[in-house]
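For this depiction, one protein chain was excluded, whereas all remaining protein chains were kept in their positions.
Moving on, here comes chain A:
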(Lines give C-alpha, C1' and ligand atoms only; values in the text may rest on other atoms or scores of the structure.)
Protein backbone atom coordinates (compact mmCIF):
# COMPACT_ATOMS: atom_id res chain seq x y z
CA UNK A 1 0.00 0.00 0.00
CA UNK A 2 2.62 2.42 1.00
CA UNK A 3 4.65 1.97 -2.14
CA UNK A 4 1.66 2.68 -4.30
CA UNK A 5 1.26 6.01 -2.70
CA UNK A 6 4.88 6.82 -3.12
CA UNK A 7 4.98 6.19 -6.85
CA UNK A 8 2.43 8.88 -7.81
CA UNK A 9 4.16 11.20 -5.42
CA UNK A 10 7.47 10.60 -7.13
CA UNK A 11 5.82 11.14 -10.47
CA UNK A 12 4.35 14.39 -9.33
CA UNK A 13 7.73 15.45 -8.08
CA UNK A 14 9.30 14.56 -11.42
CA UNK A 15 6.66 16.52 -13.27
CA UNK A 16 7.22 19.43 -10.93
CA UNK A 17 10.95 19.18 -11.38
CA UNK A 18 10.52 19.19 -15.13
CA UNK A 19 8.21 22.16 -15.08
CA UNK A 20 10.55 24.02 -12.84
CA UNK A 21 13.87 23.21 -14.40
CA UNK A 22 13.16 22.84 -18.08
CA UNK A 23 12.91 26.27 -19.60
CA UNK A 24 9.47 26.50 -21.13
CA UNK A 25 8.46 28.28 -24.24
CA UNK A 26 6.40 31.27 -23.40
CA UNK A 27 4.15 30.75 -26.45
CA UNK A 28 3.59 34.42 -26.51
CA UNK A 29 3.68 35.60 -30.09
CA UNK A 30 0.66 35.55 -32.31
CA UNK A 31 0.79 33.41 -35.44
CA UNK A 32 -0.38 34.77 -38.74
CA UNK A 33 0.23 34.54 -42.48
CA UNK A 34 3.97 34.46 -43.01
CA UNK A 35 4.89 33.05 -39.60
CA UNK A 36 7.08 29.98 -39.54
CA UNK A 37 8.79 27.73 -37.03
CA UNK A 38 8.07 24.98 -34.54
CA UNK A 39 4.90 26.64 -33.28
CA UNK A 40 3.41 26.67 -36.76
CA UNK A 41 4.23 22.97 -37.11
CA UNK A 42 2.42 22.38 -33.85
CA UNK A 43 -0.54 24.42 -35.10
CA UNK A 44 -0.72 22.49 -38.38
CA UNK A 45 -0.46 19.18 -36.52
CA UNK A 46 -3.40 20.05 -34.32
CA UNK A 47 -5.52 21.41 -37.14
CA UNK A 48 -4.91 18.38 -39.34
CA UNK A 49 -5.56 15.95 -36.48
CA UNK A 50 -9.00 17.51 -36.05
CA UNK A 51 -9.70 17.62 -39.74
CA UNK A 52 -9.50 21.34 -40.36
CA UNK A 53 -6.34 21.17 -42.40
CA UNK A 54 -5.17 18.75 -45.06
CA UNK A 55 -2.04 20.47 -46.34
CA UNK A 56 1.55 19.54 -45.60
CA UNK A 57 3.00 19.97 -42.13
CA UNK A 58 5.53 22.46 -43.39
CA UNK A 59 6.04 24.79 -40.45
CA UNK A 60 5.14 27.75 -42.65
CA UNK A 61 1.90 29.66 -42.22
CA UNK A 62 0.62 29.98 -45.77
CA UNK A 63 -2.75 30.35 -47.49
CA UNK A 64 -3.87 26.80 -46.61
CA UNK A 65 -3.09 27.23 -42.95
CA UNK A 66 -4.79 30.61 -43.04
CA UNK A 67 -7.98 29.09 -44.42
CA UNK A 68 -7.77 26.25 -41.90
CA UNK A 69 -7.45 28.71 -39.02
CA UNK A 70 -10.42 30.70 -40.29
CA UNK A 71 -12.43 27.49 -40.65
CA UNK A 72 -11.50 26.53 -37.09
CA UNK A 73 -12.45 29.97 -35.81
CA UNK A 74 -15.79 29.93 -37.58
CA UNK A 75 -16.61 26.48 -36.21
CA UNK A 76 -15.71 27.48 -32.68
CA UNK A 77 -17.44 30.81 -32.51
CA UNK A 78 -14.25 32.86 -32.43
CA UNK A 79 -13.47 36.11 -34.19
CA UNK A 80 -12.70 34.99 -37.74
CA UNK A 81 -9.49 36.81 -38.62
CA UNK A 82 -7.04 34.06 -39.51
CA UNK A 83 -4.70 35.09 -36.72
CA UNK A 84 -3.86 32.78 -33.86
CA UNK A 85 -4.14 35.14 -30.91
CA UNK A 86 -4.72 34.35 -27.23
CA UNK A 87 -8.30 33.07 -27.62
CA UNK A 88 -7.75 30.94 -30.70
CA UNK A 89 -4.67 29.58 -29.02
CA UNK A 90 -6.74 28.63 -26.01
CA UNK A 91 -9.36 26.93 -28.13
CA UNK A 92 -6.63 25.00 -29.93
CA UNK A 93 -5.24 23.82 -26.63
CA UNK A 94 -1.99 25.60 -27.38
CA UNK A 95 -2.62 27.74 -24.37
CA UNK A 96 -0.01 30.18 -23.34
CA UNK A 97 1.93 28.76 -20.47
CA UNK A 98 2.11 32.29 -19.19
CA UNK A 99 5.30 31.40 -17.45
CA UNK A 100 7.16 34.42 -16.28
CA UNK A 101 10.58 34.69 -17.88
CA UNK A 102 13.23 32.66 -16.09
CA UNK A 103 14.93 35.75 -14.75
CA UNK A 104 12.34 38.02 -13.19
CA UNK A 105 11.60 41.00 -15.36
CA UNK A 106 13.34 44.06 -14.13
CA UNK A 107 11.38 46.03 -11.66
CA UNK A 108 12.11 48.97 -13.85
CA UNK A 109 14.86 51.46 -13.38
CA UNK A 110 14.01 54.54 -11.45
CA UNK A 111 14.79 57.88 -12.93
CA UNK A 112 16.22 59.19 -9.69
CA UNK A 113 19.68 59.33 -11.27
CA UNK A 114 18.28 61.77 -13.82
CA UNK A 115 16.88 63.93 -11.04
CA UNK A 116 20.27 63.96 -9.33
CA UNK A 117 22.25 65.00 -12.42
CA UNK A 118 19.68 67.59 -13.45
CA UNK A 119 19.58 68.99 -9.92
CA UNK A 120 23.37 69.30 -9.82
CA UNK A 121 23.39 71.17 -13.13
CA UNK A 122 20.62 73.48 -11.97
CA UNK A 123 22.41 74.11 -8.70
CA UNK A 124 25.69 74.92 -10.41
CA UNK A 125 24.11 77.12 -13.08
CA UNK A 126 21.53 79.07 -11.15
CA UNK A 127 22.38 79.40 -7.49
CA UNK A 128 20.60 82.43 -6.08
CA UNK A 129 18.19 82.75 -9.00
CA UNK A 130 14.42 82.89 -8.43
CA UNK A 131 12.82 79.46 -8.22
CA UNK A 132 11.15 79.67 -11.63
CA UNK A 133 14.55 80.62 -13.05
CA UNK A 134 15.92 77.34 -11.72
CA UNK A 135 13.03 75.37 -13.22
CA UNK A 136 13.67 77.23 -16.47
CA UNK A 137 17.33 76.12 -16.54
CA UNK A 138 16.18 72.53 -16.01
CA UNK A 139 13.60 72.93 -18.77
CA UNK A 140 16.23 74.23 -21.21
CA UNK A 141 18.36 71.15 -20.59
CA UNK A 142 15.38 68.85 -21.15
CA UNK A 143 14.36 70.79 -24.27
CA UNK A 144 17.86 70.22 -25.61
CA UNK A 145 17.45 66.45 -25.29
CA UNK A 146 14.39 66.70 -27.52
CA UNK A 147 16.02 69.04 -30.01
CA UNK A 148 17.75 67.75 -33.13
CA UNK A 149 20.65 70.16 -32.61
CA UNK A 150 21.77 68.61 -29.35
CA UNK A 151 22.66 65.18 -27.93
CA UNK A 152 19.75 62.87 -27.18
CA UNK A 153 20.48 61.97 -23.57
CA UNK A 154 20.64 63.97 -20.35
CA UNK A 155 24.28 63.08 -19.70
CA UNK A 156 25.10 63.87 -23.33
CA UNK A 157 23.62 67.34 -23.02
CA UNK A 158 25.06 68.17 -19.60
CA UNK A 159 28.56 66.92 -20.34
CA UNK A 160 28.79 68.25 -23.88
CA UNK A 161 32.14 70.07 -24.07
CA UNK A 162 31.90 73.87 -24.23
CA UNK A 163 28.20 73.76 -23.34
CA UNK A 164 28.03 74.64 -19.66
CA UNK A 165 30.60 76.71 -17.81
CA UNK A 166 30.18 74.93 -14.42
CA UNK A 167 30.83 71.58 -16.08
CA UNK A 168 34.13 72.91 -17.35
CA UNK A 169 35.04 74.29 -13.94
CA UNK A 170 33.92 71.18 -12.09
CA UNK A 171 31.38 72.93 -9.86
CA UNK A 172 28.81 70.54 -11.32
CA UNK A 173 30.05 68.01 -8.78
CA UNK A 174 28.79 70.01 -5.80
CA UNK A 175 25.83 68.59 -3.92
CA UNK A 176 22.60 70.32 -4.93
CA UNK A 177 20.34 72.01 -2.39
CA UNK A 178 16.64 71.29 -1.81
CA UNK A 179 15.49 74.04 -4.10
CA UNK A 180 17.55 72.68 -7.01
CA UNK A 181 16.09 69.21 -6.40
CA UNK A 182 12.56 70.55 -6.40
CA UNK A 183 13.23 72.52 -9.57
CA UNK A 184 14.66 69.41 -11.24
CA UNK A 185 11.54 67.45 -10.33
CA UNK A 186 9.27 70.17 -11.65
CA UNK A 187 11.21 70.40 -14.90
CA UNK A 188 11.07 66.61 -15.36
CA UNK A 189 7.34 66.72 -14.65
CA UNK A 190 6.87 69.12 -17.52
CA UNK A 191 6.92 72.66 -16.12
CA UNK A 192 8.65 74.85 -18.68
CA UNK A 193 8.50 78.58 -17.90
CA UNK A 194 10.56 79.34 -21.02
CA UNK A 195 8.08 78.07 -23.60
CA UNK A 196 10.60 75.74 -25.21
CA UNK A 197 13.87 77.71 -24.99
CA UNK A 198 17.13 75.96 -25.95
CA UNK A 199 19.63 78.51 -24.66
CA UNK A 200 20.17 80.67 -21.65
CA UNK A 201 22.93 83.10 -20.89
CA UNK A 202 23.88 85.82 -18.50
CA UNK A 203 24.02 89.10 -20.45
CA UNK A 204 26.62 90.48 -18.04
CA UNK A 205 29.15 87.69 -18.56
CA UNK A 206 28.33 86.04 -21.89
CA UNK A 207 31.43 86.03 -24.06
CA UNK A 208 30.05 84.45 -27.21
CA UNK A 209 28.78 86.90 -29.78
CA UNK A 210 26.92 84.08 -31.49
CA UNK A 211 24.57 83.68 -28.55
CA UNK A 212 23.04 87.09 -29.24
CA UNK A 213 21.82 85.89 -32.61
CA UNK A 214 19.20 83.77 -30.80
CA UNK A 215 15.64 85.00 -30.38
CA UNK A 216 14.93 85.86 -26.77
CA UNK A 217 11.80 84.42 -25.18
CA UNK A 218 12.07 85.87 -21.68
CA UNK A 219 14.28 87.06 -18.85
CA UNK A 220 14.19 85.60 -15.38
CA UNK A 221 16.52 87.09 -12.77
CA UNK A 222 20.01 87.37 -14.25
CA UNK A 223 19.40 84.93 -17.12
CA UNK A 224 18.10 85.49 -20.62
CA UNK A 225 16.35 82.54 -22.28
CA UNK A 226 16.02 82.04 -26.02
CA UNK A 227 15.99 79.66 -28.91
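General observations
Just so we're on the same page, a contact is a pair of C-beta atoms (placed from the backbone, for glycine too) under 8 Å apart; a residue touches a chain by one contact, two chains touch by 3 or more; residues count from 1.
Note that contacts and distances are computed from a predicted model.
According to UniProt, the chain absent from the figure is "Germination protein YpeB", selected among "Germination protein YpeB", "AIM24 family protein", "NADH-quinone oxidoreductase subunit A" or "Thioredoxin family protein". The hidden chain makes contact, of the residues A:44, A:65 or A:179, with A:179.
Taking the complete complex into account, A:132 is the one of A:42, A:67, A:132 or A:165 that touches the chain left out. Within the complete assembly, A:194 is the residue of A:44, A:65, A:126 or A:194 that touches the hidden chain. Of A:43, A:154, A:172 or A:220, it is A:220 that touches the chain left out of the display. In the full complex, the hidden chain is touched by chain A at residues 26-30, 79, 81, 83, 85-90, 95-96, 98-101, 104-111, 130-132, 135, 146-152, 156, 159-163, 179, 181-183, 185-186, 189-197, 208, 210, 215-220, 226-227.
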